[in-house]
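What follows is a set of notes on a single structure, which appears directly below.
Note that this complex is displayed minus one protein chain, with the remaining chains in position.
== subunit A ==
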């Protein structure tokens, strides 16, 4: 747990790992709508960073800016010390960015193992097929999917599909993993398993940035939280710090109950 944080401020140098992701004034407009406005934050090596905020706060747009689905209207993005603002999705993947989607997107005509093999084969340049297959097996073991390797993705349960999303993203050997509401739609017991999975990801040395609605999950997982509202960063800090911030509390329905939900 990183200690020396202040709301809206930055970490003290002593507690910082190397910087993996840095957003500088990222903005995205859709016509007249300012979906994301001047968002800046730094994501450090080994850190689990949560992005929270009410519906429509711009979280998913921010994630799309990070992964390269959208080009920002303004601002820069640095990944592993390189400016990737103008890089397409595949180049960002090669540079170390992995992403699991909120709505799972398996390749429907492939088996679970083949799905993961795609990530292992193309996530970094110059991979060979036999090695990629092997690494896909190892990841299926790690994510508890080995028994389902030869199933089609539609034969999996939702939790298994989410594991597949994570396994496939991990197969690209990322430095940072972006998770878009992986807990959405899961039953409480399943959510606990998913939390354990994310912890395991971090323990393997991958920094995690995740969007989440379920506050207990944020409390359990996040080292640091970025709160967004109306496209802007409202506050940054530890879970305790941001939930004590009156601006954050009022953004969540204006009541403290909003945060407990």
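Going forward, contacts are C-beta pairs under 8 Å (C-beta built on N, C-alpha and C of every residue); 3 or more make two chains touch, one makes a residue touch a chain; residues count from 1.
In this section, contacts and distances are computed from a predicted model.
A.B. asks: Determine which name in "Branched-chain amino acid ABC transporter permease", "Iron-sulfur cluster assembly scaffold protein IscU", "Pyruvate dehydrogenase E1 component subunit beta" or "Malonyl-S-ACP:biotin-protein carboxyltransferase MADC" the UniProt entry assigns to the undisplayed chain of the complex.
C.D. replies: "Branched-chain amino acid ABC transporter permease"
A.B. asks: Of A:84, A:121 or A:228, which one is in contact with the hidden chain?
C.D. replies: Only one listed residue reaches the unshown chain, and that is A:121.
A.B. asks: Considering the whole complex rather than only what is displayed, give the residues of subunit A touching the chain that is not shown.
C.D. replies: 67, 69, 88-90, 93-94, 99, 101, 105, 107-111, 113-114, 117-119, 121-124, 127-129, 132, 143-150, 152, 163, 168-169, 171-172, 192-193, 196-197, 200
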